[in-house]
Every structure is written in structure tokens, then in C-alpha cells.
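Every protein chain but one is kept in place in this view of the complex.
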Amino acid sequence: MKLIPDKDILLFRSCLVSVEYPGVESSTKFVFDKLGIDYAISEKQTCCTGLGHYSDVFNQIDTSAIGARNFKIAKDIGRPNLVMMCATCYAINKKSVKLLNKKDDLRNHINQLFEENGLEHLKYEKDDLLPSENIFHVVDILYGKISEIPKHIKYDLSEYKIASHHGCHYCKVHYEDTIAGFRDPNIIDELIGACGCKTIGWYDHKRATCGTGFRQRYSNPDLSFTATADKMNALDDEEVEIVVHLCPNCHIQFDRYQPLISKREGREFEAIHLNIAQFIAIAMGGDFDKVIGVKAHTTPIDSVIKELKEVEQ
Amino acid sequence: MRDDLKVGVFLCECGGNISDIIDLDEVRASLDVEFVGQFENLCSLNGRKIIRDAIFDHDLDRVVVAACSPISHEKTFQDYVKPLNPYLMDMANIREQCSWVHSDKAKATHKAITLINASIEKVKQSDAVDPIYCQTPDEVAVIGGGIAGMNAALSLAKQGTKVTLIEQSPSIGGHMAKIGKVFSPVKIAEECGMCLLNPILNELVWNENIEVLTNSKVIEAERRAGTYNLIVEKSPRYVDTERCIACGKCKEVCEVEVPDDWNDGLSTRKAIYRPFGQSYPESYVIDMDNCTKCSSCVKVCNMRAIKLRGRPERIPLQVGSIIVATGHKLFDMEKRPEYGYNRYNDVITQSELGRITGVNGPTKGKLLKSNGEVPKRVVMIQCVGSRDEKPDGHRYCSKICCTVALKNANIIKHKNPDTDVVICYTDVRTPGMFEKYYKHTQENEVRFIRGRPGEVVKKGDSFIVRTEDTLKGEFIEIEADMVVLSTAMEPSDGTREIAEILNIGTTEDGFIKESHPKIKPVATDVQGIFVCGTAHDPKDITESIMQAIASASKVSEYNYGGVEIEPFIAEIDKDKCILCGDCISRCKYKSMSIQNDEVYIDPMACTGCGKCLVGCGQKAIHVNGNIDEKILATIKGVLSNKNDDERMILVFLDNIGYTAADNIGVNRLSYPESIHIIKVISVNRVRPNHIKYALENGADGVFIGEFPGDLMYDEVERKVDRIKETLIELNENPEQIMFSKVYIPYFTGLARKLTDFDKKIEELNL
Partner (left out) sequence: MTSKQNIDDSPIDFAEKIIADVKNSKEEGVLKCVQCGMCTSTCPAARHSDYNPRDIIERVLEGDISILEDDLIWNCFYCYTCHSVCPVGNSVCEVNQILKQIAISNEIGYDKLYEYMGFADSYFTAAIGAIPEIFFEDIKNDVPGWWEFRNNLADIRDELELDPPLMPPKEVIDEVSKILTITGFKDKIEKIRASEEAKQ
């Protein structure tokens, strides 16, 4: 297996996490602290351009130029390991590193723009970062510490029916780097397993998109929500209570739009939606308001998790 | 000393082919040797007498025959110089490389004199050496007891060769024993596979020249002078095959039930079992991984054949040749989880369907689902793991899956005409006569949907196969109650292991690689080791048998003919050698190994390329036959005849390049007279100091040609690059040296390259 770092990490802030589910960030920090992972956040780092990129507003040069700047910041503070909370940030940054390393024309073009406009300090040199060695998602880092997780588990969540939803941009874009499968993705299932719980495993549409589809959600809502309904119907067929994911955009699609899709389908979907960091943080005893950030959720967490049972020692 | 040697030169007119262009009178007058003779047709039978008489009359030590190309008549003249050692004769090629490529008589004559002088200098450096005859032992090991290995063994045994057939599992028979029915594209009918296999099996068992070792695998191999010393490890069977009468009482009392691998796990067997009804040896075997050692079987066995204790036995085997027939395995369906193979009982492989439809299978030939019902619709998915470049997939086509699916679809239709069979395909590959069988399948109302399914899911009691009907351009969900996956063929674990043990080359996919896909389709890159069947690449039974017989035939060539080897191979000075092993890793031809604390060079594999010498810190290696000195003497000989205004280009070619150069003459094309071709045993033997000497002593340019298929090609190219760099450091022009690819059929290209190079050198000299 590839080497997963536990230090020199820049925890890459995500726009959607910041404004929609800030509890994902606090939960990630909470779990990272428990596991002794060395990370920092930089106020200089900016958005990866992902939402604009996949709405076709930003082209690859725009995105890679912004990427080059963020990569430089990471290097300058001695934290070359970028760790993303959002699947799209992960895919976008990994792709930019790959392209900047491999395509000389692109790198030279961007560097020349920087040079001609007083931004020499942002120039990216070939192989400044490496796509497989420096670009990670939070789940990768957690997976690197999977044997440590059980030691910190305080609450037993094994009574619930749990299913995983793996973000497309974590699993399928750079599938050669995906841990624990992309045709039947299982990294979340394995992390949940480390918390002493068992997921339902495979279900119909397990590897399918949440339905966001970037512009589809806003410009083509029928198409978007029909795809989400495929997923929600399949999860409900299995009577799933907790859906665990790894991307704030999936989180929005499931959590925010569950009431709407219930209405459209004429079927009451009642599952709650948690990011894997939130799930592990709950199991490790994180406070619902101060760590998990449940107030940001549309489907109330306490509609399913009514009380917590401590694990038997 | 060598300068005092008496040399005789024999000039051949070649019926005017040579003498019309070259003034042989002038040639004769220019030569300063013991004897010069001129004849109309030296290769004719009376040439033998002429040459032999002159050798005796003038007490000649060395002979130069100035005639045609050595490619045509070297063997002839090596014979004509008897009793002189054949390697004390050299040929000056004044036909293909002089009279046939040049038209200016004066220049051609001058060049002929140069070439003959070069030959004289070279032959003075020649030593008497004897060709090496290798006779390999007749015994053969065939590794793998499937249909390919069985046929190879049987073919050799019937030709009188002793064969040891080594099979890893408890019975020979391989995949063919399991597949149920086979079909013939011509007869358009399916027939019983076991009924075809059984006679072969019986014949093999009764043949006295074949010894069958089951439960056995090769664990070590070393090679010496064409002899392979193998160590075979035979695992205990725990049942004495001599005593066991296969009555089956033991299995009745055995309480352990485990999945039966012969039925692909679709049924169970006991810990003591017979692999299948016709298995050989005709004896039970104990699966010790699952045996509880309760001893019930021991007690019930009247023949006292069972012993619960046993140790692996190591059997040494000495053979001259090896046939690798270690076969294939099927793609691991865990790698394509979206098809649900591990989740659902009624998602099965074609191999499992073969067991289900086989009369000796778990359902006695009835087509049934796991719940005992007859399926209403069977959907087959093609190319699972084949034609797939994604991680763990195989880029190649597994070749047999289309016809296997057709066969199984027809069998289903025969058994249950009401069962709907749908084959989801990307391309139906039924070349040749198989196309008729495809049409027959369509007539049987088997349906074909063109599309590669994305996933199989369970909804209620049935499956949904999601695919696109690409001919309609429509996404469809096909309901089915049985799904059959046509899984890729991949090299078996045994194939991968034996490749490593025998140090034979494999393809990027892990199959055993043939030495040449067109002209040496059963030889491997190691002499004396041949391959057949699916260890080589995906193929069907017919092809496996054909290749098996071909490999047996190649072994017979070895056994009957022996092998005559040119003696110009490397030799180790054992006193100097410190066994560092550096030469072993340098040799591209895998000819070297350490045996009995000495470096051993296999004469059958060594090409005399000399790569080992250069790296030997101890200077403990030399190549027989004075090669270095001969090359240098040839260069000196060519250059000694140079006129002041003459341009002199030396061209070094080995057998392939030299043949291409001959073809220029044969086809009466031309190149400049400045071109002087020097034939070497391996281009790698042309050393930097040869080139340095040439350039310092009058050569204007050096051209080196190599066939890109030669294992040493990259090496030679790098070497030439290094020489060029040295020239740059010495302020010399690196353009004086040219390295080029040569191919036998591309002689026009070679002629053009030589002409262009001459022009370039002319410009450099201005």
C-alpha cells in the first residue's frame, strides 16, 4: 500500500464545508488530534475553484494557476501534504499537480504569466509536489491510522443500520490512488468498521453519484433529484438509518434535499447524513454542538441518534 | 610466427560473374603470398581437388578463397580445405560486395585487392578451433498434465523418447476434464469432452515411455551443457496408489465436507476423495488441509492403502529438454464486484455453467439455479476481465470466450428450449469455421444484445442486468434469473512460478513468451525449453494440441540432430575468476551460471558477443578464436592498401547486416567503392580501440549496423554513443561514426544509407 503521511499536513479548507457544514472541519480536527496527526490550516489558502470549474466557468488554466498558488503556500510553510475534506478539492488539486508536472506547456505558460506580472514567488517547478505522494483526502489519512481508531472509541453506534456513500471525485477521478476500491468503494465502510460498527456493504447504486451533478442541481433539478432518488430509494429499501459520506457536496444533496425528494417520491426518507469525520468524532465522544456541528444539519441528527451508549470495556 | 605463415589465395572467376569486372591478372600480380591460383568455378566438385592439391604441394598453413559471399559457400570451402582446420580458411567476398555492386573496372579491381589483402591479414590471425557438437540428453520433462502437456508427452513417447510428466494436482486431465461438452465447428454439434479426453489419458497411462508424477512440482532447476537438472517435489498423497483400488469405502466414513474444487465449489466432497470419476492415478487422495485425522478411513480400508503421515519427497530429474504446459486460470471475479459474483449464488462463471450442465457435475447435468428451479432467462456477459485496461483487467482478448458462450448457450437451449438465453457482447469473435457455429446458435433462438453491461443487481427474486443496447442506442435493464460471466483467461500461478524457476521470459501479461511469434512459436528464449497450450497465451483445445505436438517435434529435432555450434564462444579462466557473478548478470543470452563453484558457460546459449569480457575485473574471460585480433588485422589489411586520394569507409556488420549487404549485390544495386564491409560474429565485438585505430590509420568513416531484434542492440547503440562522446572530447568530429538499424529485406535502405554516409564523409573531408 502507498505511504500515507501523518505529519507536515496542510488541512485544505473547503468552501462548502466552511459555509454549509462547518462541523465537518471541527470534527476532522477533533479526530486528527485524537490520532496525533500533525496538521495546520493556512489563511492564505484559497478555494480550489472546483464548483466553478465543474460549472464550466473556470477552464483548466485558471484552475491550475490557482492550484499552483496554493501548492506554493503549502511548500512555503513546510506542509507539502495537502489533505482535503472535500472530494472535489481532492480531485481538482490532484489533477492540477499531475498536469503541472506532466505538461510542460501548461506549466511554462502559467509560470510565464506569473513572471510577467510580478508573481514570480508563485512559480511552480516540475515535481514540486507529487500527485500520489502529496495529495490526499481526509479518509486516506484516517485509513493510515485505522488500527489506532478503536483505541479512542467511546460510544457504540453498532445498533444502527449504516450505509456508506463514497464521493465520485474521491473514488473515480484518480481511481489508481483510491484506497479500498472504486468499483465497489469501501474505504468508509472500513473506517466505520474500525469504530466497531458494520455497514450494510453493497446496495444498489452504491457507487453512483449523489445526484448533485454540479450544474444539474440548479439548472436541471429534475434530472439531479431523480438520480438522488435512485440512491435514496435503494437506501430506504435497506432501511438505512445513517448514511456516511466524505464530501460536503454529497452532504448537501442528501441532507438538505431529503425533504424535497421525500415529497417528490411520496416516500418518507428518514436517514440522517454524516460525514465520516463526524461519524468517527461522535463515536469518539465529540460534543454534538461544539464538535459535530449538528445545528448545520437539515435532517436532525437526534431524529436517529437519540442517545449514546458507551462501549463496554 | 604468424607473419611467416604460408598463405594460399584461390581466385574464382565465377563463370565471368567476377572476372568480367575485376581484372584478375592484376589481382594475381599484386598479391605477395606463397601460392595464387585462379579457376573458373571453384565451388564445383573439382575445386576440392584443386585446393587440396595446392595445400599439399605448397605446404600451405592458411587459405583465402576470393569468390562469392561466405553466406553462400563458407561451408563448402571449409570442407574443401580439409585436412586443414576449417577455421584456417577465410573468404574474401569479391562478388556480392564487389563485382556485383561496382561497374568501374579499375576501382573494382583495386577494391578486390584490398578485400583479399584484408582476408590474408585476418586469416593469419586465425587459430585452429573445432566446432562444438552438443548432444543433449534424450529425456524430456513435460511440466503440466493438462490437454497440452498430455499430448506433448504422448507424441514424444510414441517417438521413443522417455518423458516425465509432472502435474501439480492429484490427477492429470486439466481443465478439459471439467468442461463438460466440447463442440466442433464443422459438425455443428456438441460432444462429450471426457469421452474425447479419456482415450488420450488411457494411452498415456499405458505408454511405457511416460512416467506420470502427480502432486508434484518443479522447485529448482539448473542447466549445464544442454542438460537440465530439475528437483521435483512430490507432496504426499497419503493413499498408496499401488494398493488403493478406488472402492470408495473411505469417503463413505469421512465426516469432513468441503467445497469440491473440481466442481468449482458448486458441490462438496470429503477430505478423502477422488478428484473425478476418470482421474489418474486411479486412487483416492487426502486433502490434509481439511483432514481431522480421525482415522475412520484408515480403519475401513481393506487394502491398507491409507497412511496419515507422510513427507514431501524430492526427486532429482535429469533431462535434455523441457516442455512447459502449465496452463491458465480464470479471472478473479472479486476484481469486478459490480457483477455481484461474490454476492449472489446465481451469478456464475462459464466454467461453473460447464459443471452445472455436465452430466458428471453437481446437478447431474440438469440446468438448475441454486434453489433447484430451472432458470427462465440466462444472461451471459462477455469480456469480463478481458479487453479491459482498467486496474487488474487484461488488455488482450481471451479468444475462446465467445465460442464458449455460444456452446453453453446451445447446451442450455438443448436442455431447456424455453429458457431465454441472451448474450451481451461487444464483438462476436468467431473466425473461420466458428462463424457457422455462430449462425447455428442464432438459429437456436439464442439472442444477442450488443453492449457491455455496467452492473448486475438483485431486485426481489431476480437480477437486473444494466446495459446499453448500443445498436438501438438505448439504456436497458434486462431481468434475468441467472447471469453467466465469461471470465478472462490468465496465466496460472504455476505458469508464473515455472517462468521464474526456469528463468524464461514472459510477456507483460505474465504468459510464457515465445522466442519469435512467427518463426519460433514454440521455442522460449532459453534453448531447450519449449512452451505449449495456454501457458503461452489464450487458446482453445485444438490449438493447444497443435502447439503441444509442435513442441514435441522441436524436442525431437534436438534429440536426433544434436546441435553444432560455432566455437567462438566465451571461456573462463578458472584461476583468475573470483566468482563475483558480474558476468552472469551482464549476459543478455542467459548463458552463464555458477555450478559447482565455477562459472559455467552454456555453449548452446553463448553467442560470443563478448559483453562479459569487458566487465570482468579479473580479466578472467576470453572468447575463443582470436576475434579481437582478427578484427584488428582485417582493419589493418583494408587500410594498408589505401591510395592517397582514396576515401575509405569501414562497415561492420554481423550475420543479419551482412546478408542484407549481400542482397544489395544480388539485386545488382550499387554503392560507392569506398564502402568496405567487415563481417563480425557480433557487432558488439567491435571495440572502441578498433574504431580508434581505424580512424587514426586512414579510415575516413565507420558505419556500424545492427538488427534491432538483437538482444545486444541497445547495448551497441549506447556504446557507439559513448565513442562519439569521446570523439567530441578529443575535438574530433563524431559524425565520422554512424550507427544504423539493419534488416535483411531492407537492402535498398541499406544501400541508400551507405551511399548517403559516403556523401557525408566526402563533405566532412572537404
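The letters A and B name the chains in turn, as written, and every chain counts its residues from 1.
Going forward, a residue touches a chain if its C-beta (ideal position, glycine included) is under 8 Å from a C-beta of that chain, and two chains touch if they have at least 3 such contacts.
If you're wondering where the values come from, they're calculated on a predicted model, not measured in any experiment.
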Absent-chain contact - pick from A:Lys126, A:Lys295 or A:Lys309: A:Lys295
Residue touching the undisplayed chain, where the options are B:Asp25, B:Asp427, B:Asp461 or B:Glu564: B:Asp427
Contact residue for the chain not shown (choose from A:Lys34, A:His165 or A:Arg207): A:Arg207
Chain B residues that touch the omitted chain in the full complex: 383, 387-390, 393, 426-427, 450-455, 466-470, 473, 475
Absent-chain interface as seen on chain A, which is shown: 15, 18-19, 22-23, 25-26, 41, 43-44, 46-52, 54-62, 65-66, 69, 91, 95, 98-99, 103, 105-106, 110, 113, 116-117, 119, 122, 168-169, 171-173, 175, 182-183, 207-209, 211-216, 218-221, 223-224, 226-227, 230, 256-257, 259-260, 289-291, 293, 295-296, 298
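Throughout what follows, only the chains that are shown with their structure count from here on.
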Approximate Å spacing (C-alpha centroids) for the pair chain A, chain B: 51
Chain B residues within the chain A interface of the complex: 335-338, 340, 343, 390-391, 457, 459
Chain B-touching residues of chain A, taken from the complex the two chains share: 175-176, 181, 183-184, 202, 204, 207
